[in-house]
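The other protein chains are all here in position, but one chain of the complex has been omitted.
Chains: A, B and C, in written order; residue numbering restarts at 1 for each.
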Amino acid sequence: MLDWLKSVVDFISTPSISLTLILLMFPFVFPPTAWFETWHRRLGLHNLWTNRGGLVMFSVITLIFVWGFTDVNFSKILGKPDNVPIMILIYSVFFFLWLAMKSAYENDAHIAAGEPVQEYYPPEDKVLVWPDLVYIELIALILMMVFLLVWSIGLPAPLEEPANPSLSPNPAKAPWYFLGLQEMLVYFDPWLAGVVFPSLIIVGLMAIPYLDSDRKGSGYYSFAGRRTAVFVFLFGWLVLWVFLIVVGTFFRGPNWNFFGPFEEWSVTKVVPLININLSEYVWVKLLRVGLPANPLVRESVGIIMLVLYFGLTPVMLARGKLRPLLDKLGSIRYSLIIFLALAMVLLPIKMYLRWTLNLHYIISIPEAFFNI
Amino acid sequence: MDLKKEERYYHPDQLHRWFGISSIIFLGALVAMFGDDYIREWKTYQREFRQLDIDKTRIELEAGQTKIDSTLLGELDAKRRAAEAALARQQVQLDQLEVRIVEAEGELHWASMRNQENNAERDAARYQLEQALANRDNVKKAQQNFDQLTDHGRIYKGNEEQFQTVVDQLKQEVTNLGSAMKEAEDERSALLKSVSLLERKLSIIDPENMTLGNRIADRVRDLPVMDFLAPSIKIQQIIIDDIRDDVIFTTVPKVDRCTSCHLGVDKAGFEDAPQPFRTHPRLEMFLASSSPHPMEEFGCTSCHAGRGRGTSFSSAGHMPATPEQAREWKEKYDWEELHHWDEKMFPAQYSEAGCLKCHYLEPIIKGGDKLSLGLTIIEKAACFGCHELERYAGWRRRGPNLAHVTDKLKKDFAFKWIRNPRTFRHNAWMPSFFAQTNTADPASIRRINAEIHAMVQYLFSKATPAVFPEGVHLDTGESRVGDAARGKELAASVGCLGCHVMEPEPVIVETTLDRMNQRHGPNLIGLGSKVTPQWLFNWLKDPSVHNPYTRMPNLRLSDQEAADITAFLLTMRNREFEQTEVPPLDVEELDNIAIRWLAKQNTEEAARQQVEAMSPDERLVFVGQKSILFYGCFSCHNIPGFESAKPIGTPLTFEGSKPVHNLDFGSIHEIGHTNYNWFEAKLANPRIFDRDKVKPYDEKLRMPNFNFTPTEVEAVVTALLGMVKTDVRPEKLANQDLASQLVLKGRAIIKNHNCQGCHIIDGQGGQIASIIGDPNLSPPNLNTEGAKVYADWLYSFLKDPTIIRPNLTVRMPTFALNDLQWNDIIKSFQYADGTPATFVDLHDVDGSVGIPVGEFLASKEIGDCGKCHLIAGAKPTGNIADWAPDLALSRDRLRSEWMVRWLRDPESIMPGTRMPQPYIPSKEDVDFDGAEDFFPKALIELAGDTQALLETLRDYVYSVGN
Amino acid sequence: MAEKKPKSRLTAISESPVWKSIFRTGIPVTRRQRMMGILNNVFLHLHPVRLPKHAVKLKYTWCMGGLSFFLFLVLTISGILLMFYYRPTVEYAYTDIMDLSEQVPLGIMRELHRWGAHAMVIAVWLHMFRVFMTGSYKPPREFNWVVGVLLMFLTLFLSFTGYLLPWDQLAIWAITVGSNMARATPFLGHEGPGASLLAIGDINLVTMSSDVRFALLGGRFVGEGALLRFYVLHCIGLPFIIMIFMAVHFWRVRKDGGISGPV
Partner (left out) sequence: MSEKPIPRAALNTPQDELSPAESVKRKGFISWLVVGWVAFASATGTFLAMIVRFLFPNVLFEPPQSFKIGFPDDFQIGVVDERFKALRGIWVIRDSEGIYVLSTVCTHLGCTPNWLRTEGKFKCPCHGSGFRKSGINFEGPAPRPLERYRIVLAENGQIIVDKSIKFQQEKGQWSHPEAFLKV
């Protein structure tokens, strides 16, 4: 029974399955539109952000970890000193997500009832910084220090074999906070996954205040008034960053093969790694004429597709559903938002293309190191 | 503008102007900074060298082009044109083929992709199957899946191969069509190969031969700021990890950037180029990758010293060979001596100093003649007697034993000799201690005379007569004085001149290693004024009686021979020396000296009383003892009472590494402030640094004067400079393998006992041949000795030499070496020739077939060995000068493999030997009617097999006398 | 008055000229003293004197910004101490780290530093999360959000540069994988798209030894040069930059109207 359960978990953890599940669930958990909101309520998912919901989430996570520690394979991964931060990350992300959403829902209720939000105090109702703030800060620091000391005493920092450039460990992993990027590397070339996407992340984050023209919802937790913005942010942060880190840390083993949490990290594991470029699909598989010599002709399909993706989609959307957005933001801000969003969505799209079609590159010009 | 209204103090114009001006200056300063960083000596040299290389390549190219046969080239061109035209006629066919190839390749690509995909699936299925088998779960399904994919794989692979064949065939057709063209092209490019290589080189380095793009790039790539992208001008650097630079706290790998300017140093063809581009003069020894010292493994400063990291003329630590060169450099390179870096470059004349730190085990360093000479002089002059030198730790005193001096000399002679040996023998090795530049004043002379009297007294009072071993018959009377004329002949022929010269007057001969061999022993002049006949006779009979550690060997002279030589040697006298007066002993001075010595530990008054309490003779002995200690006579001589005295000089083991500021230049400013300038001056006149100094006598410099010639000074300085603290990792040092060490251990004994005075060993020595006149009557060349003779034969021969060549008058003497030393010598020969086995069974002669054939080949009609060789005692028929060893000695003496090697080609082993190559019949030689009548049947069968026939000859030789 | 004596000694100290010269306000008991205590202290001066009530509620702030700064201070102090025992050379780096756990007194400093760094990364992320969820990036705080994003990036880069210093397999391979992305930088990396366009004639200008990765590593692969460069960046370069941005960040918090809150 337990073995069966483990194999189910292993199966569900496969990125293609788990990502699909998450993508399906995500809009219902964080409804970006009124339609989803209805279903969100109907499914009772709003109960997640209550004390009871929090307790359930906390219990489930703890249960998984406790269960994990009883398993030979899972405990090996969980027990790695440098993976401990991930556990802390998981706990704290869930806790603070719950805390933020709970506050937001409470505030939403207040707003709906026409009352001031929880954070609201009349302007004249102020407190002196000494000693309240100074004091809680001091206590927070002391507790943080205690936390660090206990962590340090309980867990020695890792030190592996001396550096050896000719012997790469299997798998060789980046620091955990970059494992999201490393996971992207499976699907994109380094120049995209390692350079362009991180730059877009930074630029996109910095652009947030300039793109989000909605002035409401500043200074208090809220969801209902800015559900789309929160949805996009949480999608980027939770799914494309934290989730990928968790996958990269816990589920990527030797040869960068995927391993379920309860699976043994076997170096001999073989999965069919078939990579077919879009050009090969077109010219070789479909037309059976072999690849044209000229790279631009060869990759024309991919180039056209990408141009359409980035060029046509915004126009189509502007004509359709997103017309109000365009009107509200103006064309520059609108294009920027759509571009960033399309780039963000390109990642899961490419993942699915890889999983379903074994698609290697949409555009593949290795001569110029230009692969997408 | 109303400043007050605007609440301003400065007028904006003023501020803007100052801002503008300061910004421009700032910009200018930054640009100047880049300029300053950019202009470097080595860049100029690299540009110049490139031009040099271009010019050279152009000349080579021109030469190459003229060498090409133009008619042949024309023919080939025509052939190619024809092929081209033929190919053009088939263009349609070609185009069709191209189309078909593209089509087929498209199919092939598809098929191979399908196959690859299937393979990937199959490998994964295999893993699944393995997992299933291990877990005993779903095996059947996994097996089925795997089998199916495997089956598919077989089909897909076949499919792919099928398309591959089609593509290959089509391509083959294209190739066939173009084969004539390709052939023509190939022939043409083969003809032009050397030229096109040069052309290619020029297209890379010569702007005139570059494409436009490359010419622009050539200009741009070395511009300031840009020059990190793809510079053509860059610092060249060699890092050598196992030769280290000492930075006191630790050592760091050597880093040599010399080749940033010395760009042609490792390339042949720049022998006549100006510096710094010239090719190294000994490329076969250094820098070339096939040489023993490849550049990338040794760099430059490992040998030449200097600061390898330096990239400018001065900062590299260049040092001029002469003051003229220094002036020239100052003018040309703005040279100044590098400060704050001890290890400056060796000036050109001292380059060889660099060899020693790795080759320190070699008594004679091949290719380092000056260094070897320096070391030999150091050994001969016995510098290590007074100066501790680790290299010579454990070496014995080099001068005569004075424990039995009374047997040999008179006091009179001793006084005059000590005062200045050169008055007796113009080239004495014993240095001059007295009346040097710092002790020539009357007071010093007075003291010196008294001291010499005292030393002589000490020596003669402590000496005892030599004790001869029981049963040794030695003459003690004068009756044995023989015939001087016969003695002269004997001395010339028996081998004395291997180690001694007889030069009554100074001769102008450059000091070389060969000359040092000849001057191994003293110049044999004036002995009649020096020694007693008895002593000389006894000494010649057996030198070890008087000095158990003497290196003079025993020539096994008969009593008559010894007497004759004695008589001859005694005829040589130095009348002038004999007539020199010995000044009387100055008793007052003697007392003063004694008091001064004693007053060092006591009050003056007590010292005086102590002296007064001594008898006159005691005073002499006391002062004599103090003086011997002061001058260090015991360093070279065995003197009773000083058996364990310590050396008195500064240790020289790491003299080359001594910081210059530890050398006292005194008031000598006319020489350069470097260690080698100091060494030069010191060796030329050891007292020079006392000039203009006021010192009591016993604090004056007392190193004696060896009267070195400039050549000798240079050689010794080379050796001294080489004595450095090394940070060379063992793997880089020379002679770290056991074989080399064994070779060199023996070679050291060989050098010490001057075997090379008579024999040629390692291509060096054997000067006695020039005195004997005929190399064939001289001691043999010992080339391949280790491979030649059996170890046990050699051992017994060296212990007790027997006559091998009866026609030689020169004799192999008996050396008083112990068994360990003999073993070292024998091993040295063996390891040098790669035949280290000690015990070898004598060759088993095949008596049935070999001997008769060999005998036939050696017979009078064919080889006629008996013409020169003794055969079991039978005298040769030929000229006595051509006599050769008795063949009967061969079997016990000569190794069987060496014999065959020797017989095959004697000249290659002993250049100049009179031994001819024996006649060995070939197959054709025996291929005539009636050959059976002439040749033995066995020989005819073997004919053509040189090795086998040589072996029969050897076997015959071995059979002689057995 | 005798029973009041001990108290008066304390007051005597707090009223002594020395005390007053250092702490100008005395013990903050009165309202005025409490205000002046904040105003007169260079460190506490980061805070305003008075705050809206929600700003002292942990449920609102989570204290993540403060903790990030505190962790930065912990890392600075422990980092400076570690520098006394650590030499950034390929010979010594690894063994020095080993000695930290084997012989250096309180070598646990390394654990504090490493885990503190991880904690700081998490704290910075959560801080950003909180700021987003409360919409605090909205005007007038847009620019401070930008600075905050830069600070987050710098935090990651600081952590990344520190990751190499133990010079073990974990370190060298994490940095090899991480820094190899740099060689694919468009135009600036020798294996990046467009790099081959930067050529004149046959001469490629962007090569293995002239691209952005080389500038980062000081060599063509992760070796001695990389160790030293990462050390310098980790200990001097990045802390210097991050401190400048932190100063701007804190300054702007105050200048943009203090902590965010509902109007």
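Odds and ends about this structure:
We adopt the following convention: a residue touches a chain if its C-beta (ideal position, glycine included) is under 8 Å from a C-beta of that chain, and two chains touch if they have at least 3 such contacts.
Fair warning: this is a prediction, and the values are worked out from it, not measured in the lab.
Taking the full assembly into account, the omitted chain touches A, B, C.
When the omitted chain is restored, the residue from A:S166, A:N294 or A:T356 that touches it is A:S166. Of the options B:F34, B:F654 or B:Y919, the residue whose C-beta touches the omitted chain is B:F34. When the full complex is taken into account, the listed residue touching the unshown chain is B:S290, out of B:N176, B:S290, B:Q579 or B:S848. Per the touch definition above, the residue from B:I235, B:V582, B:A645 or B:A948 contacting the chain not shown is B:I235. On the side of subunit B, the interface with the absent chain consists of residues 6-7, 12-13, 16-17, 19-21, 23-24, 26-27, 30-31, 33-34, 116, 120, 225, 228, 234-235, 237, 239, 255, 257, 289-290, 296, using the contact rule stated above.
Hidden from this view is one chain, which touches subunit C at 173, 176-177, 180-181, 183, 209-210, 214-215, 218-221, 223-225. Within the complete assembly, residues 165-172, 185-186, 189-190, 254-257, 267, 273-275, 361, 364, 366-367, 369, 371 of subunit A touch the chain that is not shown.
Convention: only the chains that are shown with their structure count from here on.
Interface comparison, A-B against A-C: more C-beta pairs in contact at A-C. Centroid to centroid, with C-alpha atoms defining each point, subunit B and subunit C lie 62 Å apart. Annotation: 71 Å between the Cα-based centres of subunit A and subunit B. Inter-chain centre distance (subunit A to subunit C, centres taken as mean C-alpha positions): 24 Å.
Residue positions of subunit A with contacts to 2 or more other chains are absent. Across the assembly, subunit B contributes no residue in contact with two or more other chains. Listing the residues of subunit B that touch subunit C in their complex gives 210-218, 220-221, 228-230. Within the complex formed with subunit A, the subunit B residues making contact are 102-103, 105-110, 113, 116-117, 120-121, 123-124, 126-127, 130.
Against subunit B, in their complex, subunit C makes its touches with residues 199-207, 210.
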